[in-house]
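All protein chains but one are shown at their positions in the complex.
Letters are used for the chains, namely A, B and C, taken in the order the chains are written, and counting of residues starts over at 1 for each.
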Amino acid sequence: MAVRVQREDFDCGAEIAALTAGRTEIGAVVTFSGLVRDSGGLASLELEHYPGMTEKALAAIEAEAVSRWELQASLVIHRYGRLAPGDRIMMVATASRHRQAAFEAAEFLMDYLKSRAPFWKKESGPDGGRWVDATESDEAALARWK
Amino acid sequence: MAVRVQREDFDCGAEIAALTAGRTEIGAVVTFSGLVRDSGGLASLELEHYPGMTEKALAAIEAEAVSRWELQASLVIHRYGRLAPGDRIMMVATASRHRQAAFEAAEFLMDYLKSRAPFWKKESGPDGGRWVDATESDEAALARWK
Amino acid sequence: MSELRVRYFAWLRERVGESSETVETGAETVRGLVDELSAREERYALAFADLSAVRVAVDEELADLSAPLAGVREVAFFPPMTGG
Partner (left out) sequence: MSELRVRYFAWLRERVGESSETVETGAETVRGLVDELSAREERYALAFADLSAVRVAVDEELADLSAPLAGVREVAFFPPMTGG
């Protein structure tokens, strides 16, 4: 169970390997990776966050996932700073005996992280900068976990 | 969109990187990795498959996923042969603009692969060999995709 | 009479004692083939004793016991699949 907030890139495969090393009771690992998506003319993406609160919010979300599903291991990594199209933004990984728990917990982590962790995205392109709006569907996604 | 059936191990991180390289329209990548789980005294797991049919069955399952969700890329790798506890058995990866499609398609691939791809597992332990039974829950998992 | 390749996997392979064989058969369906083989030797009768635990593929496509054998090259018998 770990949370990391960092400027540096990370290696999904190495993270999965570290999560599961020597853990033969794990049968299923689900990962989600978020990438900087260019829907047209994106030059860069600036990720701002709230140091201190970010780590606490992510740890609270992860603790909630651990209380709801039987997880052998979990991990949340989220970057901040300036990123280019195609760059990795974040990943979550969940490891469990069976696939159902791993899938559900990963989706739960993503849904909460999207609208409850203090990150904000500003896109820069040819027309200047634009703060990415939160979407109603992200807020609505939380309803299924109540 | 690719399917590989192989004896050799694979590298999840390298597979994700290859899937998304230069693809800036991808925002979300979900992976599932299946590992050899030891629920007590497992010495090895032998994975038998039906060469020829396996590739066709996996390709058909993947084609169905691609027809149901808007995927930018997908991958199924499944190993066969003798594996040890903790070894990787298989992975699926799905890449999409948004997380919902990537999650759903990965779960769909896993549900179908579990009970529609011709693989069979034999566990070897101190009491000899035992063919792993299919579970009713695996068959039931298909119902939600009808 | 036609000639078929018949394949067996997992515990069906172990009970029959072959992974693959060529069979001369007059059966019109997979079920007819099962009956013919079961009548032929005890090991087949044992392998096919509980058909609810047997799955079938015809020319590498999942099928069922009522599938016709006309024009078919290969039939495979195996237990429910356990991939993933």
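Everything below uses one rule, namely that contacts are C-beta pairs under 8 Å (C-beta built on N, C-alpha and C of every residue); 3 or more make two chains touch, one makes a residue touch a chain.
Values in this document were obtained by computation on a predicted structure and should not be read as measured data.
Undergrad: Omitted chain: which shown chains does it touch?
TA: The chain that is not shown touches these displayed chains: A.
Undergrad: Would you indicate which residue among A:Met1, A:Ala18 or A:Met53 is in contact with the undisplayed chain?
TA: A:Met53
Undergrad: One chain isn't shown here. Among A:Ile16, A:Ala95 or A:Leu113, which residue touches it?
TA: A:Leu113
Undergrad: Could you tell which one of B:Arg37, B:Arg99 or B:Lys121 touches the chain left off the display?
TA: Of these options, the touching residue for the absent chain is B:Arg99.
Undergrad: Using the touch rule from the top, list residues of chain A that touch the missing partner.
TA: Chain A touches the missing chain through residues 34, 48-50, 52-53, 56-57, 78, 89-90, 110, 113-122, 131-134, 138-139.
One rule holds in what follows: only the chains that are shown with their structure count from here on.
Undergrad: From the C-alpha centre of chain B to that of chain C, how far is it in Å?
TA: Inter-chain centre distance comes to 26 Å.
Undergrad: Using mean CA coordinates as chain centres, what's the gap between chain A and chain C in Å?
TA: 48
Undergrad: Once you find the CA centre of chain A and the CA centre of chain B, what distance in Å lies between them?
TA: Chain centres of chain A and chain B, defined by C-alpha means, are spaced 22 Å apart.
Undergrad: Could you tell me which residues belong to chain A and also touch two or more other chains?
TA: 99
Undergrad: Would you give the residues of chain C that are in contact with at least 2 other chains, written as numbers and ranges?
TA: 84
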